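Here it is, the structure in full.
Heads up, one of the protein chains got dropped from this complex, but the rest are sitting where they should.
Chain naming follows the written order as A and B, and within any one chain the residues start at number 1.
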Amino acid sequence: MILLLMPIIQIILFGFALTTEVKNTEVAVLVPTNDDATSRIIDKINASAYFDVVAKIHTTSEIQPIFRDAKAKLVMVFEDHFAERLRETGKAHIQLIADATDPNAATSFTFYASNIIASYQQELAGPVANPYQIIPEVKMLYNPQMIGAFNFVPGVLGMIMLLICAMMTSIAIVREKEMGTMEILLVSPMKPIYIILSKITPYFVLSCVNFATIMLLSVFVLKVPIAGSFISLVVVSLLYIFLSLSLGLLVSTMTDSQQAAMLISGMGLMLPVMLLSGMIFPVENMPVPLQWLSDIVPAKWYISAVKSIMIKGLGISSVLKEVAILSFMSLVMIGISLKKFKIRLE
Amino acid sequence: MVVRQRINKIIFMIKYLLKKEFKQILRNSFLPKMIFIFPFMVLMVFPWAASYEIKNLNLSVIDNDHSTYSQQLIQKIISSNYFRLTDVSPNYNKALKSIERNQSDIILEIPTNFEKNLVNRQGGKVMISANAVNGMKGGIGMTYLNSIVMDFNAGIIHDLMPAAQIPGAAPTIEIDTQYRFNPHLNYRVFMVPALMVMILTLLCGFLPAISIVFEKERGTMEQINVSPVPKSTFILAKLIPFWIIGFIVISIGFLIAWAVYGLIPAGHFSTIYLFAAIYILTVSGLGIVISNYASTLQQAMFIVFFFMMLFIMLSGLYTPIDSMPEWAKWIAAFNPLKHFMVVMRSVYLKGSNPLQLMNDLLALIGFAVFFNIWAVLSYKKKS
Partner (left out) sequence: MNNIPQIKSGKVITAENLTKKFGHFTAVDNISFEVERGEIFGFLGANGAGKTTAMRMLCGLSIPTSGKGIVAGFDIESQTELVKKSIGYMSQKFSLYDDLKVWENIELFGGIYGMKDNEIKEKTDELMKVLNFENERDKLVGSLPLGFKQKLAFSVSIFHSPQVVFLDEPTGGVDPITRRQFWELIYDATSKGITVFVTTHYMDEAEYCDRVSIMVDGRIEALDSPKNLKKQFNATSMEEVFHQLARKSTRKAD
């Protein structure tokens, strides 16, 4: 069923297709004078995985149409007599004109382009060791290869579990209410708590299966290792599943129509999670009010905990804050749900 | 003659059906609110949240040198707007803890004798460790820090190196960058048109589908099946209200874009409306197809939701399509959202006209035709 398929597809997408890196940017070059320097630079650009040189133009009037027709996102304009100027005056100009419709991409690829140009510059300078040079030693922690999946997997976990548990549970319960069978159950000698538990259980199981699936895919297909204790990860995840189920319960007490339940959990949960949980967009850069909002999104805490355990390799003691917050949130939600439930009965 | 009679009849029926649809929408307690509040909220909140700009990186510093140079370097870093000093630690382990606690994102370690070594022509060394869980953030942070260090270094070289010894032969290529269409590199400008596409998709694809499945579940669909109302007419009556709503919403969207973000399309509104019309057709067709195959509301909602997810991910809203592997780009080519998003952004920011967007235009028309034919065929009155 789709419920099982969805996480798999998401992981594959996020793992392989979605990346914030900017690659394969199409470049057009304007070279008034062909010479060894320009050729060398253009070769280097073309050879890089980040760029594809798609056109060579000769006049500045051709630049705007290139952007308009979306033929290229970057136009590299060399000064005329480039190599000559470089040799004789020690300085030459390159202008990078970028299509900044996507500002993030634009800053990225102009940056890459600058780097490539700088490396050519280095080539020319030769291996002159400057005694006053500061050489930084660089270490990328936890994710030395800067694999995007490391950042996305916890996010996908957070989102899927929340969706399955909260949304499906709430719809299932509301469905019963709509069909009237809920009343039958309530009238039976079964305590309400057992009725609820029985509604919740299938989705609980489903979430555990999804969790396992996502873990397997992440570790074996995406090569995202579990750096920390798997048990801690499971414990925190169970807590989160529990919280999501309570959330579903809460939503179900708020409405009597399936349509509304879906819309609330879909729009009301999915969007904030996607946006504000730190899953895709970093929270630290958001305006302060949004950061506060983000604190209310349970997914945010879970994702943070998963990152700490799974990627940073920390133990459960480091995520006590998140655990505490998640537990507190669950209790509050269950409390409100139970209260509302009781009121309905009277 | 017969054809005209037929058409008259259909128009007649549509009149009644439309009356019903509009009444139902207005009476529904949820829908009108959703239709107006939701886009409003999305357009107001999303653009602020959705940004990859990296600012305010938290820096942890280990200064084992306590020299003029080390202080100057640290000062220089802090005075750039990219970094905030959030931690000062005596050694690496402590600094690492601050990263573990998410208190800092990047560590700069300046070893002892930093200044001394530089002055004595022994070169200098610093250690930069960046939290790369978010690879991009780590990479960019690293780069910023690196470039500040290099800048600092250039100053030192200038001070310390006797003029004659400057390796004059080393040529410099000066790079001058110009950003077109969005000179302020405003990410919001990029997001808003894309968001309008997303909103339109939800409202015109999602809602009519739900509406149809709802009638299926309730049984009123059967009553219509048994009447002389032809397949296409019923579907049309379902769609028209949402088309109208779509146009209204998109217009409100333009207003909000202008009022709140100062965004005015560089291109023509008529271009946008033209594409919007085709897109709305496409997306409602898809919604109908889904509604024909789903028998319960739960099913329908879930399928719609699933497709919505997929489409949004592969639309270029969050991550660039160009960076995706070939197979993903292929799938994206079949994503109507992606095409419309390209169109929206191009028209808004570049002022493109339909001729320049011919590829996307053809793709969208193709999808519209495909989905709608499928929709009509799969709506079965007989089983």
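Everything that follows uses one rule, which is that a residue touches a chain if its C-beta (ideal position, glycine included) is under 8 Å from a C-beta of that chain, and two chains touch if they have at least 3 such contacts.
No experiment lies behind these values; they were computed from the predicted model shown.
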Shown chains touched by the chain that is not drawn here: B
Touch with the omitted chain, as defined above, among B:T220, B:S270 or B:S295: B:T220
Chain B, residues in touch with the chain not shown (by the definition above): 9, 12-13, 15-17, 19-20, 23-24, 27-28, 218-220, 222-230, 381-383
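Just so we're on the same page, only the chains that are shown with their structure count from here on.
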Centre-to-centre distance between chain B and chain A (centres being mean Cα positions), rounded to whole Å: 12
Residue numbers on chain B that touch chain A, as the complex places them: 30, 34, 38, 42, 45-46, 48-56, 58, 96, 99-102, 118, 121-139, 142-143, 145-146, 149-150, 152-153, 156-157, 160-161, 167-183, 185-187, 189-190, 210, 214, 297-298, 301-303, 305-306, 309-310, 313-314, 318-320, 322-325, 327-328, 342, 345-346, 349-352, 356
Contact set on chain A toward chain B in their complex: 2-3, 6, 9-10, 13-14, 16-26, 67-70, 73, 86-87, 90-107, 110-111, 114, 117-118, 120-121, 124-125, 128-148, 150-151, 171-172, 175, 257-260, 262-263, 266-267, 271, 275-276, 280-282, 284-287, 290, 304, 307-308, 311-312, 314, 318
